[in-house]
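In this view, the complex is presented without one of its protein chains, the others remaining in place.
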Amino acid sequence: MRPFIQFESVSKAFGSVTVVNALDLAIEKGEFVSLLGPSGSGKTTILMMLAGFERPTQGAIYLDGKRIDHLPPYRRQMGVVFQNYALFPHMSVAENVAFPLEMQRVPRAEIAERVERALDMVKLKHLKDRRPSQLSGGQQQRIALTRALVFEPSVILMDEPLGALDKQLREHMQLEIRELHKRLGLTIVFVTHDQSEALTMSDRIAVFNAGRIEQIDDPQVIYDTPRTRFVAEFIGETNLIEAKVASVDNHVAHLSLGAGLSARAHAGNGLSAGQTASFSLRPERIRLGAAPEGSNALDMTIADCIYHGDHMRVQLTHDDFSLVARCERLAGNWTIGASVVASFDPSDCTVLTQ
Amino acid sequence: MKAAILRERSGALLLVSPVLVFMAVFFLWPLWAMVTAAFVDDAVSKVLPRTAASIVSWDGQGIPSEAAHKALVQDLRVATDEQALGEAVRRLNSAASGFRTLLGRTIPAVKAASDPAQVDLLTVDPRWKDTRFWVALKEAMPPYTDRNILAAVDMKRDGSGSIVLEGADASAHRLIMLRTLLVAAMVTIACAVIGLPYAMLAASLTGWKRSVLLLAVVLPLWTSLLVRTAAWFILLQNEGLINGALQAIGLINSPLPLIFNRLGVVIAMTHVLLPFMVLPIYSVILGIPGNLMSAAQSMGAGPVRAFWRVLLPLSLPGILSGSLLVFMVAIGYYITPALLGGANDQMISSVIAFYATGTANWGLAGALGLILLVVTTVLYTIYGRFSTSPQVPGA
Partner (left out) sequence: MFRALQITFGIAIVIFLLMPIFAILPLAFTSSVFLNYPIPAYSMRWMHELTTADVWRTSIVNSLIIGSGATVLATVLGTLASLGMRKGALPMVSLLRTLFLLPMVVPAVVLGVGMQIFLVRLGLASTYLGVTIAHSVLCIPFVIVSVSAALQGIDPSIERAASSLGAPPVTVFRRVTLPLAIPGVVSGAIFAFATSLDEVVLTLFVAGPNQRTLARQMFSSIRENINPTVAAAALLLIIGTLCLGGLAALLRWRQKRSALMTAPSAI
């Protein structure tokens, strides 16, 4: 039994430039999967191959068990929402929404009724005779979404659909799309370069870099235990620690951090004594002050303290070893130059494979 | 994958091919026909193929051998296409005067003879003893000629085949080309001198004032060229508005000669071509950030220095492409000089038109046309380097 959507070692090259490299990706029915990555990482190309606008150079794509990579876009039954909405400027809102139903030769009376219902759902029924140019960005976005949903496609593809909206509206639309996804049980593939958008909306996130998936997991796993240096740095902020492994016992690595400091970290398989490895430690996992039982405790000096409104960012040094910690504003009275104990749990310090 | 690209490509080709064929047949081929008209010279050799083959070996001294005579008689006997024969006679007569009457007597005699072998050209007409006619015949035989292109630049081949200048009185093509360049240069300078400050003024204004200035440029562009030329005719003629007004306010007593001379041509052409100067400069100036001039002045440059050091260098691309455009269109101009110029203001286009429609001398018209075409193409290529969007010149 194949997954609902499956990419099987799909590659895409434009001329001599390989944009997607031997990609394997499986998406289940009803999942909300985000493709996250910097521009040029191949995420949009993957979406375009799924929609049928680009053909894979190699490999196969399956939808619901059937191979689709040779099908033209209009036979794939996927609703696509484009970054700039791509509403038809010469048609009214209602005509835009009716377009996919007309293509499916739905009877006229039923079209009118379904358009009405769909516009009602996004609360824009009163705008149905307007032209897209007469709508605000948020309204255009909602119409584009409605148009993609109205013909009940098996999958909804979204290519950075919220990129052109301002911050407040964007957050509002994130919630609205998430709500629609839950209510209608949609399968959504969502392309974005905005990590917080991906974290808040997705069931799973696939992080792309240079045409490959670096990690695909649910948001919490991606954030808490990034597997690679790229993921750790691309999502959130992190302390990258290069350390020498002194010994490993029972999945606990004893590290020597340099400058006479040592710490313990959670280690996966494959770490051995004597090797140098990279570790990620999220700033908000570092506590300042008394160290609880069983945690790492490092003697550090406060080098700088930056005010961020709801939190403080504290720069810590010990000779040439340095860390950034993120603290509650009122957690203490930090003075630059003061000595402090920085502590963190070994399980929060995760090893990176590269 | 490959098939999809191929299908898309063949679809595109299918859409483009009608125009491609149309332009190849009705644009490139006519131009080619004009170019070949300048170099092809087969009017005689087509009608007299045997003579052509036989006279090649003649050294040009005395008269050719009996074989050439026989060949000529043969050719003339079978020449039935009156039109082609007429063209050949015309071609020969232009090379050696008297050829027409010579052939006028020879052809009927040759055709009437019962046995071609018995015809002796020298007894039909003693002028066949004249080397001059045989030389003209021999020289008319090669199917290609550089005669027209040489004549177009006032040159010819002398008896020995080397290229020499035509006599000073014979033709004046060089003079006309020089005049064409001169008039075009005058018009270009006039357009630049008026167009640059005008474009800067338009760019510095806002609201309705800018609209009026731009409308004044665009409105003539929409107006028929003939209407504008006719209008200048009315304004410039001796009894015209300008002379009338000047006389009415007592500035002059007798009308100034404004029409049928160089001045009239330059004024009218400047009017017609000014938009092609103003629009490129205007668009370049609009692209210059407005605060640059203020920035220059804040650094201590006065308005004049700021203009010289900032605005002028930055608008230079516009001036350059405008000037190229105006010059390029001006050298090919026909209507305005034809209607408003005097005999001494005719430009190369008028001469081409004269040879083509007036005297049916396609060869010379083609040769002059080729020169104009080459110059225009070179200018257009240079222009293409400066400007990304081709402006739309009107003929």
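As written, the chains take the letters A and B, and residue 1 is the first residue of each chain.
What we mean here is this: a residue touches a chain if its C-beta (ideal position, glycine included) is under 8 Å from a C-beta of that chain, and two chains touch if they have at least 3 such contacts.
Predicted model only: the values in this text are computed from it and were never measured.
Residue B:Val16 is the one among B:Val16, B:Ile252, B:Ala295 or B:Leu312 that touches the chain not shown. Within the complete assembly, B:Leu235 is the residue of B:Leu235, B:Val266 or B:Leu311 that touches the hidden chain.
Considering B:Leu274, B:Ala296 or B:Leu320, the position touching the chain not shown turns out to be B:Leu274 (whole complex). Of the listed positions A:Pro3, A:Gly40, A:Pro73 or A:Gly258, the one in contact with the omitted chain in the full complex is A:Pro73. By the touch definition given at the top, chain A reaches the unshown chain through residues 51-53, 72-74, 76-80, 82-90, 99-100, 103-104, 131-133, 136-138, 140, 147-148, 151, 157, 164-166, 169.
Residues 5, 8-9, 11-20, 22-23, 26-34, 37, 194, 197-198, 201, 212-213, 216-217, 219-220, 222-235, 237, 239-241, 244, 271, 274, 328, 331-332, 334-335, 338-339, 349, 352-353, 356-357, 362, 365-366, 369, 372-373, 376-377, 380, 384, 390, 392-395 of chain B touch the missing chain (whole complex, contact as defined above).
The definition used in the following text is that only the chains that are shown with their structure count from here on.
Work out the mean CA point of chain A and of chain B, and you get 67 Å between them.
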